[in-house]
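The complex appears here without one of its protein chains, the remainder shown in place.
Entry: subunit A
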Amino acid sequence: MPRTRLNVDTPLEFLSILTEDGLVDRDLEPDVSEELLMKLYRFMILGRRFDEKMLQLQRQGRIGTFAPIKGQEASQLGAVAALEPRDWMVPCFRETAAQLWRGTSMESILLYFGGYDEGGRIADGQRDLPVAIPVASQLLHAVGLAWAAKYRGTDEVALTFFGDGATSEGDFHEALNFAAVYQTPTVFVCQNNQWAISIPRSKQTRSRTLAQKALAYEMPGIQVDGNDVLAVYTAAKEAVDRARSGGGPTLVECVTYRMAMHTTADDPSRYRSEEEVLAWARKDPIMRFEKYLTDKGLLSAEKTEEIASAVDASIQEAVRRYEALTQSLGDPLQMFDHHFEELPPTLREQKEELRRLLSAEKEEAPHA
């Protein structure tokens, strides 16, 4: 038998709508209401400035370690803007902007990174999973949620975020495979921010794109300029619409850049150059979107100023609420809550033991 060519259909697109200079491709410009455009802008500013505030709070010891999002605002917000409230959002740990968009309060985020488990509580009715730290593990939950939504005959979609490093994990491949086999309404959004702590994208995989990994699972994949909020929104909307109408899962690779450190415990100067960071600063997602909105007549210098000061005031108020909350969340015995629906006898005994120890320690503590 001859050796023949197998025609594996591998279409793969790259999508960019706004250039680095904020010039729009009129043919590709999505039909988006001014209201949504302005909401996206406000949340990009909020995401950026809240992130900066968190970094400051961390440096002052007022919150603990966290993963900054600077530079990834468009990737996150463009994606969640395509969701409805009834859809599910399954984050990893660098999705502050997406969480805020979905309704998580700033003080919840501060509480979580401030070391209070209460910060993990998702508001009733909000269909977001809490932060998932083990890389790629949460993708499977998005497959299960989407499978269940389909089983129940709803049109709900589950969208999950992860990074370029996650694509090397087994759970990434298992999740894509299961989603494709069961045609679940799952949207996989890879924020390819070029760095997995110190490992550059080039060392993560030999694949030319991450989007092409979808093709092995017979799933549509698309690569977009992740700093172009219009491109991310367009690709995510197509993926969400396809999932909602029974077309199964999609992998969206957002090419973006982690402008800050991996987490506040990391020092990127050990492994990457300042020139590289500066080159990406010129591709900033907010700058180009501002230019676009200004050209559209939706934004002016005064309006920009007005939005920034309103955002700053809301952040300041949230920090105040967070610090007030921590005053009322002093009970260490709270750690026994939410392990089981009903605390088993062994844990009741351990809780009682800690209660006695804490009160003994309090009595023995030297009085100030």
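Please note the rule applied: a residue touches a chain if its C-beta (ideal position, glycine included) is under 8 Å from a C-beta of that chain, and two chains touch if they have at least 3 such contacts; residues count from 1.
The rule is short, and it goes like this: contacts and distances are computed from a predicted model.
Chemist: Leaving aside the chains you can see, what is the UniProt protein name of the one that's missing? Options: "3-isopropylmalate dehydratase small subunit", "Elongation factor 4", "Alpha-ketoacid dehydrogenase subunit beta" or "NADH-quinone oxidoreductase subunit NuoE".
Modeler: Hidden chain, UniProt protein name: "Alpha-ketoacid dehydrogenase subunit beta".
Chemist: I'm checking contacts with the chain that's been left out. Which of A:Ala313, A:Leu347 or A:Ala360 qualifies?
Modeler: A:Leu347
Chemist: Among A:Asp31, A:Asp124 or A:Glu364, which one touches the chain that has been omitted from the display?
Modeler: From the options A:Asp31, A:Asp124 or A:Glu364, the contact with the absent chain belongs to A:Asp124.
Chemist: Touching the left-out chain: which of A:Ser105, A:Ser137 or A:Ser168?
Modeler: A:Ser137
Chemist: Determine and list the subunit A residues touching the chain excluded from the picture.
Modeler: 117-118, 120-124, 129-134, 137-149, 151-152, 158, 170-171, 174-175, 177-178, 181-182, 337-341, 344-347
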